[in-house]
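Heads up: the structure comes next, in structure tokens.
In this view, the complex is presented without one of its protein chains, the others remaining in place.
Take a look at subunit A:
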Amino acid sequence: MTAPANTRLPSRRYALGVGMAGEGVKYFRFWIAAAVLVSFLGPLAISRFNDIELSTWFYTANVAKWFTAFVGGGFVYALVPNMIAAGLTRRELSVSMGVFGAMWSLVLGACAVAGIAIERFYYDAMGWSQGIDADGAIAPIGSWGDTLAFAAVYPLLYLVYFAAGCVIGAASYRWESSGWLLLVPILPIVFSLDNALYDTEPFGPGWMGFLGRYMDEWGRGVVLAGIVLVALVLAAGAHRILIDIPLRSKKA
């Protein structure tokens, strides 16, 4: 990762966080471009043989959640030795990752909202139905207001997936052979909350949403509050793991 030039000590943690977000987008720019192309050209190709009733962007935006978890975990795993050896404190790295996560989630969330709005124009123009697979039945997303409300939570979802990735990435570095086991409690919680928010089958392994059965009666506000709370707990957890993390010995 390229560090911003002329970094000043008191503010370098913020500059680095912003720099990481920029580097992340730059690093994955071709993947992102490919996902956008497939999302918009795919239905066009399929429409020659089938009716289009499902939002492709819904799937793209869902894949982006897992991608975001991977980015959070992968970056923190790589940056712990890299940045601490370059003279950064753990606290600074933790703040940088927080800034990175917030920016990444906002930017990707804005893309998700823009994508679903553009897709609506696109589908309307083509005479297709922009629906989602809701528990086995295809349901249209609804009015423009429903569409925007549907998409508006993406930044928050990306944030909670990013935080989950960071905890697992930091734990995997810290506890080399067993840190990844934190996947077991974290992913079902995040996945079930995601499931409960949309009341659909989210993209991914369905069994991981088993906690959803306890959230069936929760209102959208409660689920959203739950996601905010889990994101905060995960961010605090990642900070705790990072704050006294030792650098591993070099292997011959």
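Rule of thumb we're sticking to: a contact is a pair of C-beta atoms (placed from the backbone, for glycine too) under 8 Å apart; a residue touches a chain by one contact, two chains touch by 3 or more; residues count from 1.
Methods note: contacts and distances are computed from a predicted model.
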| item | value |
| --- | --- |
| Chain not displayed: protein name in its UniProt record ("Aldehyde dehydrogenase (Acceptor)", "Hydrolase", "ABC-2 type transport system ATP-binding protein" or "Stage V sporulation protein AEB") | "ABC-2 type transport system ATP-binding protein" |
| Touch with the omitted chain, as defined above, among A:44, A:78, A:110 or A:236 | A:78 |
| Residue of A:21, A:88, A:111 or A:170 in touch with the missing chain, whole complex considered | A:88 |
| Given A:12, A:65, A:120 or A:239, the one touching the chain that is not displayed | A:12 |
| Where the missing chain touches subunit A, by residue | 1-9, 12, 16, 78-79, 81-92, 243-244, 246-247, 249-250 |
